[in-house]
Structure formats: structure tokens, C-alpha cells
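Only one protein chain is missing; all other protein chains are in place.
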Amino acid sequence: MNTFGNIFRLTSFGESHGEAVGGIIDGCPPGIEIDMEFIQSELNRRRPGQSRITTPRVEGDKVIFLSGIFEGKTTGMPIGFMIKNENQRSSDYDHLKDVYRPSHADYTYQQKYGIRDYRGSGRSSARETIARVVAGAVAKLYLKQIGVSVSAYTSQIGDIKLENDYKKYDLSKTEETPVRCPDAEKAEQMIELIKQVQYKGDTIGGVVTCVIQGTPVGLGEPVFGKLHAALGAAMLGINAVKGFEYGHGFDVSKRGSELNDSFSNDNGKISTRTNHSGGIQAGISNGQDIYFRVAFKPVSTILMDQQTVDVKGKNITIKAQGRHDACVLPRAVPIVEAMAAMVILDYYLLSKTNG
Amino acid sequence: MNTFGNIFRLTSFGESHGEAVGGIIDGCPPGIEIDMEFIQSELNRRRPGQSRITTPRVEGDKVIFLSGIFEGKTTGMPIGFMIKNENQRSSDYDHLKDVYRPSHADYTYQQKYGIRDYRGSGRSSARETIARVVAGAVAKLYLKQIGVSVSAYTSQIGDIKLENDYKKYDLSKTEETPVRCPDAEKAEQMIELIKQVQYKGDTIGGVVTCVIQGTPVGLGEPVFGKLHAALGAAMLGINAVKGFEYGHGFDVSKRGSELNDSFSNDNGKISTRTNHSGGIQAGISNGQDIYFRVAFKPVSTILMDQQTVDVKGKNITIKAQGRHDACVLPRAVPIVEAMAAMVILDYYLLSKTNG
Amino acid sequence: MNTFGNIFRLTSFGESHGEAVGGIIDGCPPGIEIDMEFIQSELNRRRPGQSRITTPRVEGDKVIFLSGIFEGKTTGMPIGFMIKNENQRSSDYDHLKDVYRPSHADYTYQQKYGIRDYRGSGRSSARETIARVVAGAVAKLYLKQIGVSVSAYTSQIGDIKLENDYKKYDLSKTEETPVRCPDAEKAEQMIELIKQVQYKGDTIGGVVTCVIQGTPVGLGEPVFGKLHAALGAAMLGINAVKGFEYGHGFDVSKRGSELNDSFSNDNGKISTRTNHSGGIQAGISNGQDIYFRVAFKPVSTILMDQQTVDVKGKNITIKAQGRHDACVLPRAVPIVEAMAAMVILDYYLLSKTNG
Partner (left out) sequence: MNTFGNIFRLTSFGESHGEAVGGIIDGCPPGIEIDMEFIQSELNRRRPGQSRITTPRVEGDKVIFLSGIFEGKTTGMPIGFMIKNENQRSSDYDHLKDVYRPSHADYTYQQKYGIRDYRGSGRSSARETIARVVAGAVAKLYLKQIGVSVSAYTSQIGDIKLENDYKKYDLSKTEETPVRCPDAEKAEQMIELIKQVQYKGDTIGGVVTCVIQGTPVGLGEPVFGKLHAALGAAMLGINAVKGFEYGHGFDVSKRGSELNDSFSNDNGKISTRTNHSGGIQAGISNGQDIYFRVAFKPVSTILMDQQTVDVKGKNITIKAQGRHDACVLPRAVPIVEAMAAMVILDYYLLSKTNG
């Protein structure tokens, strides 16, 4: 199940410390101009080491396209691509060979497969998300042509949170802070908190909010292919994600009469007066902004003593060392966008089969 | 996209006021004894009119199996089934023909398909979930054999909420209250609240919590087929669901050192001391209890004046009449269980392909 | 795997002697006018007992639509349908309970599933193809709108065969003979042969040729979704089919210089001078006629003594009795057409996702 999507499909491969990570994009429409600079800039947003609050592991993460592009344009053929793994120090991980780290993949992978590439968490490493960012960038290039934009930002770190209403913020400012929060003041508080946590060797989670604008009416496939179900599955498939909500989500204290979005006719254009639905009604986009929130847990790797067992069941104490993010949120933002872009394009193409 | 699942697959059909609703279960293992009484009892839990707080529309909802069962056992062949639609008063819905009700499927279906069966919300009616309950009941019969149980309950209505920790409640008491809340006192408050809301012609939402016990280690398929992503998609595919979280979910205020689940060896059995992960690590079940929460919005049909537009874009005022649930939560509980059971069985069967 | 297709999908259910056979058509475009008379006429072509050379088992085979159609048109929602099994005499089959009939499904089904509905061959009965004919008829209604026609005919029974070139025959005459062969003289010979074989209690196979005209250029998905691979899989999924060839097929004696189809420009329309390719090049339709041939084995049920074993491995002699076709070819013609129509519509809809 390393394939994502129905029509626009990404199949990904790669472990943290193998030869390369990469993937194949299948079902990509022909004729898209491949803006290499844009794709690389998206990868740079995900890359470790981009700021003082992310891991110092520095990698080029240069994408190499192997097929499916001819004279700068997609051809409709599968787009193979890879990013080589550099800066590998596999011996760093020898001590993990026989250990089940708390809340990591070690135990479940070992039990399920009877074998695992333990170096740098292997396949369960966040490095796997590189392939998603590449495919998401290609999807964004297409979506741009049809007027769809996807914008995510960090809306909560620990207890420091923005208001839920994304309209209160100028999302063009998201990239101005290393924590990718459009509110400069809150951003500083978040950064301060991350630093404190990091200093103690601990980690912290948060929430990413994503807004999709310009989606045509009619994307979504009832009943099991509701658009928000596809978005939810996409987000929950990202490492460290624990929750997804769209529209008013878990805020269920209000009445139906308060949450219903009444329609109005604005000079011939039918739209809703409010948008508690989050741009999706009965699983199908209604043309309003789609917005949703994604909860990320704190990174499991902490630089503190932890009790656990080894593969033989012996009780042991471990303590991680080296370079690790204290908070994945800033780097998760482009991944959330990438998955969202893939879903929207996939459902856009799917909507064309409707007769 | 009316098919759900990979190996154990439900394809469903049916509108609220057509001939019948039903489905086909494909990939069901052979040899399962079909306990008709159990299946019917599950349908009865979903059925309208079962208590003073649900809609008085009374239907038999008797399932008729058409294939795939021989001498009381499944044969491995597709199980066709249907439930006839009775008690239809289609003329009740003539006034909906040209109206876009707020937060209903009317507008998006009409725009997407250019045609819709407007009677009783057609395909987007909650009546569609009958097929899910039947398939879920069959899945439960199999899961019971391998020691897996699925228990859901109402944990929040409006502002009245239980504690998040399901272990504080005796889940065997869930069915004792009409609102399906295992805490008798809170249940009474919830019922009171629903009655108040109903009296005003309004509606209210809430949260269903679900606990899955006895899941073997190793269910889940990295990276896009993580078990919680499959559960999330299943839940978000239920009508009126706005959010999904598992384990500590959106509660991201704690540190990694507080949320990591350390392993211990309890007389040869490896388990975790805590279970903030919610029974799933890196997308694969670890043998601990799986638990998650599902947010439901208030029903969109309210017995109050609402502004909206008709299909020609004319501003109008509508007011629903007749029989409607003020709160879907009690009836949503068996649907959540059904979808969860299907996912777990599907991933159990899928895990067998692992060599 | 009781689902067929990518976008236009049929999921079928039903055993020969269960309650009903039927299916769900998903992904059907909205707005198709359902011509019930046409659909029933297609079922009548498949029905047993229609002529002196087919089994006298007479059944109404009336299709009942359960959903997905509103005011005479498809709505884009799944179309559930069923055909009740009448004229069942299950006790006729008690003697089959413990027997492995030669070249039937008895042995393989029993070994695979550990249980089987032995009445009238259960799921492996040709009665299962009813669902295909219904879905194929719906597909034909759509294809007609876009100018595509699908015409099959019996081109060989035993040693009596037509020439391979379908252009030598007037396909409008196919339905004029009970054997569905457009050449009246050959048809009489075929009928005579079938009667002879039938008189001896034996059976005989043959070949169905199918021609699809009006297919747009561009249907087919490289590399594993070639149009002829989809057609081949569709045909090989029909009971009793042993082979599939398209274009010049197994006739490989000629040279490349003889078989290449050169292009010509005929007043602005590019077409090929010859059509050895069978209308498909590199897996994609080129706008020329698509034609292929499908080989059917003789029916396995013969009214003669046969050696075999029972489920306990004891050597026994069996002899079938009752009503059976000596040759399935005439009734296979509409099934071949139905499967072909489904594939072409499916790939037509799929081609729309191409950007």
C-alpha cells in the first residue's frame, strides 16, 4: 500500500538510509510545464536544517526525474523520480538494531515483517515524505492552471494557538517565520517554546491548518469517496498525525440553526453566507473555501532516558543522541499542502469521468 | 465509489425512497455461521423510532439475503442483500424538488450530476448506512471468532461530555440508556438536552468514542495504508462526521516525554505501560486497545425558518416539517462500530498476504 | 473479485439456485434514459429456452431495478438490480452434493472454500452472466449516444466455420438464425451439427467473433491497461472461454511488411489502409473497427457415462440428466457483446481523466 490516489497516483519507495527515496507519479495529465525551480523550492521547505529550530542534518535533496517528461513537459507517461540519500552515517544506528524504542515503528514493523531496516527508522522515517512533496509540487503546478491554491500553516504548538478562523490571518506571511505561522507574535512564542523544549531534550506537537481556495463545485464521490474522507485519509497517512477535522470539526457545542450554511444568490453566483461546512457538503465541494486542521504528536525521539525492552524482551534504558527535530510542525506544513494538492487534483480528474 | 475495503469489500446501493437499499459483500471468508438474530439486532440499533429521542418513522428494516450463504454459512461467494423501503410517502418531498436546503446535499448533487432523487435526500440519506450495518454485523461475527470486540458509545452531546479515558466507564452499560452513553447520570443530562433542542425544532451534534479490543499485532499497511488512516477514512465517510482523532489526538499540549509509550515485558508478553498511541504505532496495531473519537455535526434538517435559494437562484424561506432526529448520535453508535469492524477484518485478511 | 471495471464498474452476486442473481452498477454516468424494453430484449437473447437448440429451462428473467434511476434516467448513483431465480428444483441436484464432475467447478471450489453451493453449479453457473447482460445493456445505451456499436456473432461451431474477415458478412442478419450466425447456409449446418451432438448426449464448442465500430481514437491505457488486454480479460472471464485473439491474432505466418497498417489521409481524415491491427495500436484505439475472436469450449455437462471421483476420493461413474445446452455459442453472443460494451464505456470514461 505504497500507492496513493485513484487517477493521479503516487507510488513511493525508499528508506532513510538506503540508496535513495523516490516514487512514480502515474496518471499525471500531459502537457504540464515542469517548473524545476518550484519543485526544488517545495523540497527545500521540507528539508531538514533550514532554520535554527529544525534538525541540522543537511542534505541537498535534489530531485532527479527519470521519465515521463519530454522537452520540459509531462507526457502522460509515468514520472519516475528519486532523491539520493547522502550524508548517511549508518553506523550511528547500530545501537538501535535490537531495541524497541517507545512509540516508534521498531516493535510493530519487527512483529509484522520479521525483519526491519533499523537505520534511521528505515521506511517509517519522515524522509519518506520527500516523494509526497515532489508529487504534490507537480499537482500544484496543474492546480495553479485551474485557479486552485493550497495554503497550510502552523496554527498551534503545544498550548500556543491561533484562533480557528483562518480568515483572521494573512496567509502570505506564513513563510516569513521559521515556524510557518502567519501571526508574527504567536510565531515568536512558538519558537521560544520549541527552544525550551529542545533544551530539555524533549519534543512537542501541534496543529497545522490548511486552506484550499478556488476548488470547483462538484469534487467528491459519494458515499465512500467523500472529499473530506479522502483528505482525512491523506492527512492521517502522514507520519505523526493523530487527528483530522474539517469545517467546525470537533466543536459540536453549537446548534444546527447556528451551523447550517444558508445559500444566497450574489448576482447570479450561488454561494453560502457562512462556511461552517468547510467547503464540502455531503462529501462534495460546494465552491467555498475548504479548510481543515491536522494534529501532530510530539516527535518520539527524545534526548532523555527512557525505559523500554530489547528484541529479546529484556528491560533496558535508552537515550537518543544526535540531531533531531524537537517539533515537526514547521516541516510538516509543506507535506500537508502536498497531500492536499494530490487529493484535489485526483478528485478533479475523477470528476471528469462523470459522463 | 460506492465500494469500501480492500479484501472484505462492501458495495452499497439505494436511495431513501427508492425500491430498496442494500449491498454486496465481496471477499467474505467462507464458513462463517450467519446469526440472523444478531444481524437483525444490529439493524434494530440503527433503526429510527427505537426510543423517545429518535425519529418516530417506524420501519421494519428486515434484511433479505439473496446469495452467498448456503445452509446457514457463508460460502466465500458475494453476499447480496437488500432491505426494502417501506413507509414511503414520496409526496412528502415534492416541496424539496426545487430547493437547496442549507448544509444538505441538494446543491452539490444537483451541480455535480445535473439530476437528483430529491425524495428524502435520496442517496445522501442516512438510510444508506443500513448496508454498512449489515456488512459490519457480518464482520463482527468473524471478528468474534478471533477474539476481537468493537464497542462504541456516545461520549459527548453538545457541551455535555464524558472524560476522554474510556477505561473510566463500564461499556457493558452503553445499551442501557437510549442515548447509548455508559454513564447513567450524563446520559440523563444528554437526553434532557436533546429534548430541549428538539422542542425548539433545533438539532445538536456530539462525539462517539470507539474502542477495539483484542486486535492482533501487525494490522496496518505502511505508508498510505496506515490502520488509523483507514479507520479515519471509514469514519469520515459516515454522514455528518466532521472529525476523527485517535490516541491523544488533538490534545497536543503535552511533551514527547509524557506521551511516549514505553514497552515492558510482563512475563514474556511485551506490552506498553501507557497507551497514548491508541494501539497503533507507525500505522500498525501493537496489540493494545485501539480507541478513537468521531465528531458528528448537528442534523441539518431543522424545524425552523431558514433563508436559502431555489434551483433557479431565487431567495426563499423554507421550514422543514415532520419527523426528524434532533440528534443522530445514539443511532450513529452502531454505524461507527460497523465501519470499524469492517476495517479491522479487512486489514486482518490483508495481513495474511504478508508472505 | 466480483467487481469488473475501473470507472464503470459492475459488482455481481448470485448463485443458480439462490434467491436471486443481480448486481450493482457503479460509476454509471447520470442522465442516461433507461430503455427497459431494450434491456429486457438483451436478457431475452441470453435466456435459456429461446429456440430449439437451447435448453428448455424457461425463466422469465425479468430485471428489477432497485436504485440509481429516477424518473426514467440514471442519476449517477449506484444502480442496484436483481433477477429472481424461479423454476428452481433444487432437489434435482442432491446427487451432485458429493461428486466432482469432470471439468466443472466442483473440485476447485470445494478445495478452495471448503464449502460450495452445489445446486445447479452455484456461483459458477452461467446464470451468473445475467448481471453482465444487464450492465452491458446499460453501457450500450450510453455508447449508442456517442456512436459506438457492438456486434457479435457465432463464427464457428465445431469444424464449421465462417471466414475470419467479418466484412464478408451482413451482421444485421445475425439475429435471423437461432445460432446467431449471419451466414444462413453455414447457420443451417451449425444447427444440424448441434442437433447431432445433442442427440448423442454430447456437447460442442466454437468461436464468437465481435466487432466494435465507431470507437473514438484514444481509448486504452499503456502499459498494463492496453485496450485489448482489458477486452481479453473481459472475455476470458466469461464461463467456458479458452482463448482470445484480436486483429490477425494467432495467424502469424505473414511478414511484417504484409501486416503493417499504413496510414493514409483521406480528405483530412487519417485512417489506415488495412486493419490487421484490429483497431488498436500500442494498446490504444486508432478509430478503425475493433474486432476479436473468442473461443468457447464444449459444455462440460454431458448426458453420457463419465468416470470420476466423489468428495471422499472414491471412483464412481456419473451420468447427467435433464435439460442442458449442447452448445452455448448462441447464448454467448449477447454476453460477449455485454462485456465488450462495458470495457469500451469504461475506457471511454477513463480517457476523460487525461487532463
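List of remarks:
Order as written gives the chain letters A, B and C; numbering starts at 1 within each chain.
In this text, a residue touches a chain if its C-beta (ideal position, glycine included) is under 8 Å from a C-beta of that chain, and two chains touch if they have at least 3 such contacts.
Just so it is clear, the model here is predicted, and its values are computed rather than measured.
Residue C:3 is the one among C:3, C:151, C:177 or C:209 that touches the chain not shown. The omitted chain makes contact with just one of the residues C:45, C:140 or C:228: C:228.
For the options C:16, C:156 or C:177, the residue in contact with the chain missing from this view is C:156.
On the side of subunit A, the interface with the absent chain consists of residues 1-3, 9, 11-15, 18-24, 26-27, 30-31, 64-68, 70, 73, 75-80, 82, 112-117, 122-123, using the contact rule stated above.
Take subunit B: the residues that touch the chain left off the picture are 7, 27, 29-31, 76-77, 222, 349-350, 352-355. Along subunit C, the points of touch with the absent chain fall at residues 1-4, 12, 100, 102-105, 107-109, 111-113, 123-124, 128, 156, 158-159, 197, 202-207, 217-218, 220-226, 228-230, 232-233, 236-237, 239, 242-250, 252-257, 259-265, 268, 270, 272-273, 276-278, 281-286, 293, 295-302, 304, 306-309, 313-315, 351, 354.
We take it that only the chains that are shown with their structure count from here on.
Annotation: the subunit A:subunit B pair of sequence copies touches via predominantly the same residues, more than half of the used numbers being shared.
Centroid analysis (C-alpha atoms only) places A farthest from subunit C. Subunit B and subunit C, compared by their mean Cα positions, are separated by 39 Å.
Measuring from the averaged C-alpha position of subunit A to that of subunit C gives a distance of 46 Å. Note on chain placement: the centre of subunit A and the centre of subunit B lie 27 Å apart, centres being C-alpha means.
Within subunit C, the positions touching two or more other chains are listed as 27, 30-31, 76-77.
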